[in-house]
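Up next, subunit A:
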Amino acid sequence: MDSFALDVAHLFAGSLVLVSFMLLYQDRMFSLLNIFALHAFVVSVSVAWQAHIQNAPHLYITAAIALVVKAIVIPIVLHRIIVRLGIHRNIENVVGIGQTMLGGIGLVALSIMVMLPITTAEGTLVREDLAFALSVILLGLLMMVSRRNAVGQVIGFMSIENGLILAATGAKGMPLVVEISVAFSILIALIVIGIFLFRIRERFDSVDLHALDRFRGERP
Partner candidate 1 sequence: MAVILDILVQLGQLLLVLLLAPLLTGYVRKIKAHLLRRRGPDLIQPYRDLHKLLRKEVVLADNASWVFRTAPYLIFATTWVAAALVPTFATGLVFSPAADLIAIVALLGSARFMLALAGLDVGTSFGGIGSSREMMIASLAEPALLMIAFTLSLLAGSTQLSSVATYMAGPAVGLRVSLAMALVGLVMVAIAENARIPVDNPATHLELTMVHEAMILEYSGRHLAVIEAAASLKLLLYLSIIGCVFAPWGVAVAGEGFAAYAASLPAYVIKLAAGGFLLAVFETVIAKMRVFRVSEFLGAALMLALLAALLLFVSRGT
Partner candidate 2 sequence: MALDVVLWGVLTLFATGAAAVAGARRGSTSTFVYAVALVVSMVALCMAVWTLLVDPAATPTVSLPIGLPWLGAHFRLDALAAAFLVVVNLGGATASLYGLGYGRHEEEAGRVLPFFPAFLGGMNLVVLADDAFTFLMAWEFMSLTSWALVMAHHRQPGNARAGYIYLLMASLGTLSLLLAFGLLAGPAGSYTFDAIRNTQLSTTVATAVLALTLLGAGSKAGLVPLHVWLPLAHPAAPSHVSALMSGVMTKVAVYGFVRIAFDLMGPPTWWSGGVVLLFGGASAVLGVLHALMEHDLKRLLAYHTVENIGIIFIGLGLGLAFAANDMRGAAALATTAALFHVFNHSVFKSLLFFGSGAVLRSTGERDMERLGGLIHRMPYTAFAFLIGSAAISALPPFNGFVSEWLTFQAILLSPQLPQWVLKFLVPAIGGLLALSAALAAACFVKAFGITFLGRARTSLAQDARETDRLSLGAMFVLVVLCLVAGVLPAYFIDALAPVVQGLVGAQMPRQSAFAWLTIVPIAESRSSYNGLLLFVLIAVAASLAAYVIHRWASHASRRSAPWDCGFPDASAATQYTAGSFAQPIRRVFGSVVFRAREEIDMPQPGDSRPARLHVHLHDLLWDTLYAPVAKAVGITADVLNRVQFLTIRGYLTLVSGALVALLVILAVWQ
């Protein structure tokens, strides 16, 4: 395996972090969906590249799943839900975009710091790939934390999954079971989220979790 291949993989991983930042930056529902589609697309390309350089054809499946499900289907479905529910207004952030971005940068720095002492046989590039994957995960978490809107949170969660896929495919030769399980969990996640969203639609006027919070047990 030559260093060019790794450099390309590295590039994709880096660009995924960038897209994660873009996700964080968005405050419009539809553009959020679009950026997420881009996010999934980058993951898909990255996985495909890994399949290519690792000579692991099963990874193409993962790439395809990511492309079809996350880059195409889910954004469309979510788009429809948003339209049907009429919640295509601005996303409410808990803290300002600026502070969120600052926090995101801090998280990326943290990921790199944490990864520094790791010494693997493959050298520094794998380490940095891992750092990127960790960054994507942490940024996804940050997004879930900083968005009041359920759709935003779901997208944050899915960006975490993307980070995981990035990490999993970066780990060479990891048995297939992991990829399948990731896809599997995403599928189930979607189904369940769909069910819930449906029910939530049935009972509440919005999927804003504030509405849910009103019905907590024990609140006087």
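The candidates came about this way: all candidates are chains of the complex that A comes from, given by their letters.
The rule is simple: a contact is a pair of C-beta atoms (placed from the backbone, for glycine too) under 8 Å apart; a residue touches a chain by one contact, two chains touch by 3 or more; residues count from 1.
Predicted, not measured: the structure shown is a model, and the values here were computed from it.
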| item | value |
| --- | --- |
| Candidate number, among 1 or 2, whose chain touches subunit A in this complex | 2 |
| Residue ranges of subunit A touching candidate 2 (in the complex, touch as defined) | 94, 107, 110-111, 113-114, 116-117, 138, 141-142, 144-145, 147-148, 153, 209-210, 212-213, 216, 218-219 |
